[in-house]
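With one protein chain withheld, the remaining protein chains of the complex are depicted in position.
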Amino acid sequence: MAVKHHDDNWGWMLAADFFFAGMGAAAVAAAGVLTFAAPGLSSPLVGAVGAVGVGIGALLLILELGKPLRAWRVFTNPKAILTFGAWNMTLTAGLGFVLASFAFPIFPWAGVAILEKLVAGLCVLCGLIVAAYPGVLLARHKARPFWHGPGLIPLFLLSSLATGLALHLLCNAALPAPNQALVQPLAVGTALLLLLQAVLWVAYVYVKRSTGTEHEVAAAERWAKGDLAPGFGLFLAGGMVLPGLLVGLSAPALQVGGALLALGGGALMRLWVIKGGENRTFLPGEQLFRSRLPIGDEAFIRAGK
Amino acid sequence: MSNESEAGVEVRKCCCYFCHNNCGVLAYVKDGELLRFEGDPDHPASSGGLCCRGNLQLQHLHHPDRVNHPLKRIGPKGSGQWESISWEQAIDEIGAKLEQIRAESGAEAVATAGGTLRTDDWARRRFMNAFGSPNSFHNAHLCWIPTFMVEMTVYGWCPFEIDVGQARCIVLWGQNPGASSMPAQAGFTNLQRENGLKVIVIDPRYTESAAKADLWLPIRPGSDLALALAWINVIITEKLHNADFVKNYCEGFKELRKHVKDFTPEWAAELTWLDPEQIRAGARMYAANTPGNIQWAPAVDQQGPPAGECMHARAILRALTGNLDGPGADILTGPAQDYLTDEEMEANDLLPEEQKGKQLGADKYKLTTWPGYTLIAEQSKKFWGKAPTAEWMCEAHPPSVYRAILSGKPYQVRALLVSATNPVNSYGNSREVLAALEKVEFMTCCDYFLTPTAMLADYVLPIAGSMERPSVHTNYGVSDALVASQRAIAPLYQRKTDFDFWRLLGLRLGQAEHWPWETLEDAYFYQIANLAENFYGSESYDAFVEWPRFHYPEREFNRYLEHGFGTPSGKVELKSSILEQLGYPPLPVYVPPAESETANPELAEEFPLVLTTAGGFMPYHHSEHFNLPSVRFLAHEPYTDINPRTAGHYGIKNGDWVWIETRRGRIRQKANLTEAVMPRVVMTQRGWWFPERDMRLPELGGCLESNANVLTSTEDAHCDPLGGSWANRGLLCRIYKAE
Partner (left out) sequence: MPQYVMVIDRGKCVGCQSCTVACRVHNDLPVSVIYNPVVTNGVTGLFPHVHMTHVPLLCMHCRNTPCVDACPTKASQQREDGIVWVDQDMCVGCKACIMSCPYGARSSHDGVAWKCTFCKERVDAGEKPYCVNTCHQKARSFGDLDDPASEVAQLVGAKGGQWLLGELNTQPGVYYIN
């Protein structure tokens, strides 16, 4: 029997999905924007790597399902935000590959600028939707006091953009863009996004903890002083502030390190947000009751079978 | 779903057998198979309700660990090596052994230990009487029986029937129906709302019922006697008693008034840890709101030394307030007149006087053994025409039997026939009981499962459960009413009822003339023949269960106006002549609990906290049902209630494993930090063993690890001299974190 207490919450795979999909989608969206500015501003790898990121996210999402073989069903309720997200992830992944293909002349459409701009526009649209989507999904959970409210939407959007741009820097380091004009401004932008995120995260927890409902205060307490506090500190300092400084101020080699740290910070942040969602709108006494239930591997259960 | 039209499905009127409430169950049966069941909405007590356990009928019936065939031990004791044999072989070999022991050592060398209302114990007593041994026992001494006998001496019957529907006040004295008598709790809550019934709960713990009470008196465990004496003092001092009733129908009031002069609330406050005003408030609420009831519960019965005196004091409270036999009061029904009582089924005249004299413990605990029972039964026969049940009311003293097995004194007990009980977990001082069970020369065990006790037996007999047997409920054979139930199905495998066991053994030992009934239904029909013939025209036992199933004689209030009371003087004997005759104090004297900070200050330095092993808790009953995952998931580990302030003092956090230790030994349970108990009180759960563990010796299902009875005391100095009750509550203990 599965371990009960872990069963009734989303797990790390969903956090990883949010991370890969958000990063990949933002990278695709950014690639789309750069396409409008001038040709060759981004590394030829970006579109494909971003699309692969979104694809990995989708794969993890499927693996997180209790019944992966029925995954196609998640496309079937147009009224559900999860269905909306699934469609957008699929589109973004596909569009990312198509956008990347314009850099390779072997494809017959490679030179059709109008088509490239159309695809780029769609990439921007879908990519931004996917980048913001986890925040919107979580923010709607009135049952989960740490998530509930609009605050998570900018946080997820910012994080997706920061990690997406960090991915640009990494791709550029691996296979430089033909036109390097915007690389340094991009690095500065990434740094600003990272630092802004750190400020907003502190503010988010502070507001939840100081003015939230009883349940929000209890949930935020885990971040301020409880079991999530060390990890919170780690992604603030090591995943946002430090990479912000490295990416914004330093030489290209250190920028790569900073970009990698930023990715790590984004991943950890999402894992922590998922853990923060373990706090429900518990009723008085409910947690004590549930804490004393068997987790499922007790000898009496095995003996009773 | 009651789809009555379903072809071939028969609805049988059964009852749950997992505690004493015996709630009605409708069983849907097809081709001898129990398909489903639900609570019987027409049952007069349970009205369709079933508790956690009541819902387990199918799990219990088909449990993979049920004993399904007679088992004979083939390896060393406790090795778990068994051979399945036939009933014929089992009965023949057991009978031969018992014959041999009787021939060599006398019939008294065979004793029998019983459990609580899972059985037809008139059949057991009938067998033992015909066999010639006086040494039957249950945990009767801890559960109501001494109360019954004390009250017999005071007003000639025990008012266990209460007319709460018309009452204005009820005292739940150490009772928590919210976790033990669910239908009763439902009634109290409704009466509080509809009639303004006042509910007083006396309990060291803030229980389910205390949470719904009008007044909660959280007393020091074991100090009930001081409270009862102080209530008498308040009622007399403040002239709250029913002067007419006392003057016309009670003996010994003047002596009582003088006797309780010093038992003031201030005196009791120190002993009970209550405020004197709390004590007064309780006495006033009970005395001012007549008619009223005091509901019996085993709390007082399990206190050892002060138990008998407290029962006496409690009986006096009823009499002083005139709360006897009137509408809304505690009712003296007397024994059943409309059918044969259990006593009439027991064949007590078969036991020779000489054998009665050999009953173990009868020299010390006279009220609940042959000396006291003889006096009381004579008096009862004179007044009511019938005597109370001898099984239960007149039994060997269990700790004395275990000690006789271990010491051979006053004589060697060689065989123990165990039925429906797990003494290792249920009787006091478990280490001593376990030693006795390991030592006893011959042991049989009738049970559903291989309990720690059954694991030590030479023979285990497979017993039919609730859906596989009929049952008649008459409250230990002493109620005037009766509720009858059917079998849903014939026993599965080779299971039989305990009645079958005693009967077959009786036949093997030449008792054929005493066992004319082939089936339990035949025996029941014999018992209710008068009801069947003269009241309802039933043609068989099953027909009686179909209709009317219940028999409630018309309630006759205030019989004493015409007949007086069933005591030697014909009045309520506040000062009891029978107790005096047996050499006990005729008025209730103060006796401290087995161990207390006031009487044993040195001990209290070493063991500074007060322990109660307390009452039943959902979802278990005594030491049962730990092996049913469907309820075990609700409480899969043992918990001890500790006040957070006390826990803080000892560095114990919620959920930590802690040791609870008394002079007898220590057990391990998890800490439940709760303000429900006062800082000096520790309350353990009882009954615990772990069926999922290795059931063989030495582990024996972990039966000593978390078992509250390791902590309790049965030494003679800790037993009530009247009824033999030993000390389960009000003991001194200490706690510390288990690493």
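Order of writing sets the chain letters: A and B. Residues in each chain are counted from 1.
What we mean here is this: contacts are C-beta pairs under 8 Å (C-beta built on N, C-alpha and C of every residue); 3 or more make two chains touch, one makes a residue touch a chain.
Here the structure is a predicted model, which is why all the values come from computation and not from measurement.
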Touching residue (missing chain; options A:L59, A:V74 or A:A173) = A:V74
Taking the full complex into account, find the residue in B:V631, B:M695, B:A708 or B:C733 that is in contact with the omitted chain.
-> B:V631
Checked against the full complex, the residue among B:T112, B:S136, B:T153 or B:Q185 that touches the missing chain is B:Q185
Among A:K208, A:R222 or A:R280, the residue in touch with the chain that has been omitted | A:R280
Full-complex touch with the removed chain, picking from B:I85, B:L507, B:V589 or B:M618, is B:M618
What is the set of chain B residues that contact the non-displayed chain in the whole complex?
-> 1-3, 23, 36, 38-39, 41, 46-52, 54-56, 58-59, 178-179, 182-183, 185-186, 189, 193, 206, 208-209, 211-212, 216, 218, 618-619, 629-631, 633-634, 643, 674-679
In the full complex, which residues of chain A touch the absent chain?
-> 1-2, 4, 7-10, 64-68, 70-71, 73-77, 79-83, 86, 140-144, 277, 280-286, 288-290, 293-294, 296, 301, 304
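We take it that only the chains that are shown with their structure count from here on.
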In whole angstrom, how far does the Cα centroid of chain A sit from the Cα centroid of chain B?
-> 64
Within the complex, chain B is touched by chain A residues 291-294, 298-304
Residues of chain B defined as touching chain A within the complex = 626-629, 632-637, 655, 690-693
